[in-house]
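Here the complex is missing a single protein chain, while all its other protein chains stay put.
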Amino acid sequence: MATPRPRIRLDRNEIAAGETIEVKTLVSHIMESGQRRDGDGNVIPRKIINTFKCEFEGQTVFSCDIEPAVSANPYFQFMVKPPRSGTLTFTWIDDDGTEITATEDVVVN
Amino acid sequence: MTMKLELTRRQALLAGVGAVAVASGLGAGARPAVAATEDANALIMEFTGGAEPAMGRVTLDVPEIAENGNTVPMDVFVESPMTDEDHVTDVLIVADGNPRAGVATFHFSPMSGVAQANTRIRLAGTQNVIAVAKMSDGSVFMDRKEVKVTIGGCGG
């Protein structure tokens, strides 16, 4: 299966020192809960994104431990107050160990 | 007013599972509400280390009525200066009527700037969503909101 392409929106990439950036992320994923049964009554195995994190230059800014009750195509919106210019790295970790990553550069004046 | 009466073919295939649970994708439903509430309480106590969270400082924003139990928007905001000395560390989200109460745990840092997050969740029927926030000094606060998940609408 092809690795899902994450989508990221920052309300702006360039800010003044001390300001915050609003981050929105979306990734395509079925988020199979492990609680459903197929037509033959067998449990469909769980397969979810179980962790999401956003790091700034190696330091975790925001992260989330995820249960099957998070909807398919998980969406997260949160705030970031970067101390200086640098790179935000976003990581989604699948139950099967697959990691999806994306980056966004931000400029702090 | 409009009704969602007849089963679709997909739902018919899954018949036997509670209709609302089908809608939410959390199929193993049909657990007594009391058990789910106990599950939620146990998760909260585990998160707080046994402390009873006080109402306040946390604002949980959810729709009064879900448009779609499969994807219910939820927003949590916690009042905090978000400094190194005084910030929100974690926020636990539970849904006390789901087959499993756990939904997500957000971890914040002073670099968050604002302790606020938004995601979309699955709700297997009308129930409470609860957000519990843990501060860097170990104190805990909460908010609780009921979300109604309907089988049929009514609007004329």
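As written, the chain order gives the labels A and B, with residue 1 at the start of each chain.
To be clear about the criterion, a contact is a pair of C-beta atoms (placed from the backbone, for glycine too) under 8 Å apart; a residue touches a chain by one contact, two chains touch by 3 or more.
Going forward, contacts and distances are computed from a predicted model.
With the options "Ribose import ATP-binding protein RbsA 1", "Thiosulfohydrolase SoxB", "ABC transporter domain-containing protein" or "Holin-like protein" in hand, the undepicted chain maps to the protein name "Thiosulfohydrolase SoxB" (source: UniProt).
Interface note for the absent chain: among B:T71, B:S109 or B:N128, the touching residue is B:T71. Chain A meets the missing chain through residues 9, 24, 26, 75, 77.
Think of the hidden chain as still there; on chain B it touches residues 1-8, 61, 63-65, 67-68, 71, 73, 118, 148, 150-156.
Criterion: only the chains that are shown with their structure count from here on.
In this assembly, the C-alpha centroid of chain A lies 19 Å from the C-alpha centroid of chain B. For chain A in complex with chain B, the touching residues are 20, 33, 35-37, 39, 56, 59-72, 74-83.
Across the complex, chain B meets chain A through its residues 13-14, 17, 25-28, 70-72, 75, 82, 95, 98-100, 102-114, 116-123.
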